[in-house]
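What follows is a set of notes on a single structure, which appears directly below.
Missing here is one protein chain; the remaining ones are kept as they sit in the complex.
The block that comes next holds chain A.
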Amino acid sequence: MALVMKKHAMPEQDPQVRAHNFNEVALGYDRETAIAEASRCLNCPKPRCVQGCPVQVKIPNFIAKVKSGDFADAIGIIKESNALPAVCGRVCPQENQCEKYCVMGVRGEPVGIGRLERFAADYDLKKPHEIKPIKYAADTQKVAVVGSGPAGLSAAGELAKKGYKVTVFEALHKAGGVLSYGIPEFRLPKEKIVQVEIANLKKLGVEIRLDTVIGKLYTVDELMQEEGFAAVFVSTGAGLPSFMHIPGENLNGVYSANEFLTRCNLMKAYKFPEYHTPLKVGKTVAVVGGGNVAMDAARTSLRLGAEHVYIVYRRSEKELPARLEEVHHAKDEGIDFKLLNNPVEVIGDENGNVKALRCIKMQLGEPDASGRRRPIPIEGSEFELPVETVVVAIGQGPNPLVQSTTPDMHTNKRGNIVADEATGATTKAGVFAGGDIVTGAATVILAMGAGKKAAQAIDEYLKKKA
């Protein structure tokens, strides 16, 4: 049988239609397409794809089960390694991970591993099934997880399966971290996917305490000394927004991407006034930055009614850090990419509202320390882009709340927690850390990998101590 060199296409909402609704853009494979795509897998004896997956899902094994139509077995295999497959199948940058290493990709397109993982996970989520809670002995050790984002949830799931009583402490009123407040509904449905995955963790026996800010309501020391936790995993993410520090940044209409997306995703401002949190979006919007967060903010702006949305990015298309698929989606929806441009000032009107973004054109020079070509301003090329809203999506740093109240847990000069790469162990005994709070802003799956590794290390630490 001849090899099918191209991935089976996944149906998508029409760009003209979807640019005005918050429903999921990618619609997922049906059974037949999933089986056909699974049949493209060559079932390599030494699968390279697995090496590309940060949590080492047994990819050929689960794909073989999809191929034979044994979907329940497929999801069982995935879940041995991945606590949130419906999430990862959707938001992982597979082109840089599993699919990058797929042999099929050498001559044609790699197997759609992410799409198949998503298919299996969605099949599983639709099926009602009972999750048996873990039965705990009276002397079961307690582990605290600080932050309920991907790293925390993954660690919590692993630790619960290892028999520990896990309590996750979350500062916001909903669990999920970036899955709940950051990634928009049209890429990752909240009620259908995120909250179901979290509910399953709770059914397993993981307790989630919302509205609890560690560093304020409890310190890490209090968790260990007064609340009886034998170990703590800190996974507070990269939630501190960076601003550009240019004139006019405090004008009305300038948002950090975190605020913009939190209002929309977590507070459901897109359903205002049914939901009471407002969000103002002008007819013309500039989103500054080129990562996934920038794409999310730009595409959200369109859906909130903006007529023209710019991405303003200081490098060229090749350097855009966002997922390829999201850049394509953004372009199809009509986002206008102003590449090689850098904002120098936000200009306001007499009422303190944004009326323009002053930018300077850039050219690329020699590669810098990160290996990317350094953008250099072209003198005298400044111009004004008339906009009513500016969303700043140029990155996030670590929130210092936990570190500043835990002095014996060391941080580096950027404020990230210093942790052993293999175990997540910090400089404080019994405290582990992982995810963006250690690495700086990265991906969902890397955070989950870190959570999984730390869970293993915490298990070993507690067994050794006992």
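Assume a residue touches a chain if its C-beta (ideal position, glycine included) is under 8 Å from a C-beta of that chain, and two chains touch if they have at least 3 such contacts; residues count from 1.
As a convention for this text, contacts and distances are computed from a predicted model.
Think of the chain that is not pictured: of "Phenylacetate-CoA oxygenase subunit PaaC", "Sulfide dehydrogenase (Flavoprotein) subunit SudB", "NAD(P)H-quinone oxidoreductase subunit 4L" or "Glutamate synthase (NADPH/NADH) small chain", UniProt labels it "Sulfide dehydrogenase (Flavoprotein) subunit SudB". Checked against the full complex, the one of A:Ala171, A:Ala286 or A:Val327 touching the unshown chain is A:Ala171.
Per the touch definition above, the residue from A:Ala36, A:Val103, A:Val196 or A:Val213 contacting the chain not shown is A:Val213. Touch with the chain omitted from the figure is made, among A:Pro47, A:Gly176 or A:Pro241, by A:Pro241. Set against the missing chain, the residues A:Lys280, A:Lys331 or A:Arg358 yield one that touches it, A:Lys280. Although one chain is hidden here, its contacts on chain A can still be listed: residues 171-173, 210-213, 216-218, 239-241, 243, 245, 249-253, 255-256, 258-259, 262-263, 267-268, 272-278, 280, 351-352, 399-401.
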